[in-house]
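One protein chain is absent from this view; the other protein chains keep their places.
Chain lettering (A and B) follows the sequence in which the chains are written, and residue indices restart at 1 in each chain.
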Amino acid sequence: MRNKLLVSGSPHIHKNESVPRIMWTVVLSTIPAGIAGVIIFGLSALWVILLAVIAAVATEAVFEVWTKNKITVMDGSAVITGILLAYNLPPNVPLWLPIAGSVFSIAIGKQVFGGLGQNIFNPALVGRVFLMASWPKYMTSFARPFSYDAVTSATPLAALKEGKVLEHLSYLDLFLGKRGGCIGEVCILALLIGAAVLLYKGYISWHIPASYILTTAVFMYIFGAKQLFHGDWLFHVLNGGLILGAFFMATDYVATPLTIKGQLIFGVGCGLLTAIIRIWGGYPEGVSYAILMMNAATPFIDRYTKNRIYGTK
Amino acid sequence: MKSLIKEFTKGIIKENPTFVLALGLCPTLAVSVSVANGIGMGVAATFVLLGSSVIISLVKNFIPNKIRIPCFIVIIATFVTIIELCLKAYSPVLDRALGIYVPLIVVNCIVLGRAEAFACKNNLLSSFLDGLGMGIGFTLALILISAIREFLGSGQILGHTLIKGFEPVFVFGMPSGALLVIGLLLGFFNLLRNRKT
Partner (left out) sequence: MNVQAFLSIFISSVFIYNVILSRFLGLCPFVAISKNTKQAFAMSAAVTFVITAASAVTWLIYRFLLLPFNLAYLRTLSFVLVIAALVQLIEMVIRKTSPVLYRAFGIYLTLITTNCAVLGAAVLNIDMFFVNGKAVAGSFYYSVFQGFCMGLGYTLAMLIMSGIRERLELCNVPKALKDFPLAFIIASVLSLSFMGFNGFKF
């Protein structure tokens, strides 16, 4: 009672938000996609996710003990990195692969820059492109959905790139995740549920995801087929890691621009690069590369989209 | 005598051109894919360094100060051309592996740096030892980096498999692996130095 009568310094109204609270909410929002991944690909997907998370947290702890910084493993950010990395891996990888990826993500993607809030690149994507360059053999063989054994199949995007005949998948199949692909990217429905939570809570804004997805769709519609304006844009939106990337990885707080204008530029840039790599690049999928390249350009975008300080020219 | 030994050894550890002075990194990164390439590059650069150091310390009194840099470059380029032709004649495989990085020894900062900082001010013997020491330091650094990269990138060293069942990390054979290894090594040596002081 006594405390309530004292006037403290401003601000007088607090919102009960903190870094750990936001981070753990993001973790929660990714869980539907994880459950969907385990249902679609079986228990091996669960092991991949768990190992990636454990390795990420352990690496973070080791680094923070070593550099004598504050131990921040409980704030949930390493957990997110682990989860997102695992969501970007095929479900049937050897189990040391997620561990190697997580160690690299946290060490090179985050800790060398000084830890939470300082990274230039999205750590999970740094881990993924490292794995992609290092062990392409494991990163490009995908399990068949609902078969739960070692049967592999190409992802629809990879089949398209190699000019193979696509097995027929309806848009509903793609929306629910009945296709080969990475653990967390296949079930669009589950991803959208998680994204809705984040949007509702205001933890992410719509600018980057919307401009990203829209740009990719439009570019694909125009250039995606032999004839102009005949591209199957819905196929490209539902396939690959676009939805996962747009809502959960291109919205990283630290590695994306601060202003709305900057975020729109960021989203459009990601969309263009993704579409360009998908159409003309050597890889079937370009989401991780596109986001990383735009992460690199972020300091520049920030510099030229600074809000005008009131009263200056 | 003691100072002569110092001229020789300083290039190997205390003033190692790669790790301490961070000079001449272009070829270091580019050719360190395998130990064999690393040694080849190291020997070629050492030869150029030795030859140019000796000649420059011999003729230093005849060169007018104003045009000394062009003169140094001509001397260095002569030795580079010699090693280029020798490589083409005797080891075409290595020549192909090292590619454009052999002619680029001309603009390697180590060579010109030693000419400018040391050989044009010191006598023949010191310059010889300095060039040799720097060359060996460069070669050792190249061997270290290329051993790390070859082992991690292909699981082998000089073509011998070391650990069975090791899944090579391809990225270390690529440019980004080279940048990563050199970055971490430079950081590691900084760490050692910080410990000492």
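FYI, contacts are C-beta pairs under 8 Å (C-beta built on N, C-alpha and C of every residue); 3 or more make two chains touch, one makes a residue touch a chain.
None of these values were measured; they are calculated from a predicted model.
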Displayed chains contacted by the hidden chain, counting the whole assembly: A, B
Selected from A:P32, A:G76, A:P91 or A:G115 as touching the chain missing from the view: A:G115
Of B:L29, B:V43 or B:L124, the residue in touch with the unshown chain: B:L29
Chain not shown: contacting residue from B:C109, B:L124, B:L144 or B:I157: B:C109
Omitted-chain contact residue, chosen from A:F235, A:F248, A:F266 or A:Y289: A:Y289
Chain B residues touching the omitted chain (full complex): 22-23, 25-27, 29-30, 69-70, 73-74, 77-78, 80-81, 84-85, 99-100, 103-104, 106-109, 112, 171, 174-180, 182-184, 186-188, 190-191, 194
Contacts of chain A with the absent chain, listed as residue ranges: 67, 69, 108-109, 111-115, 118, 120-121, 126, 129-130, 132-133, 273, 277, 280-283, 286, 288-290, 292-293, 295-300, 303
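Going forward, only the chains that are shown with their structure count from here on.
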Centroid distance [mean C-alpha coordinates] between chain B and chain A, Å: 42
Complex contacts: residues of chain A adjacent to chain B: 108, 130, 133-136
Residues of chain B defined as touching chain A within the complex: 167, 169-172, 174, 176, 180
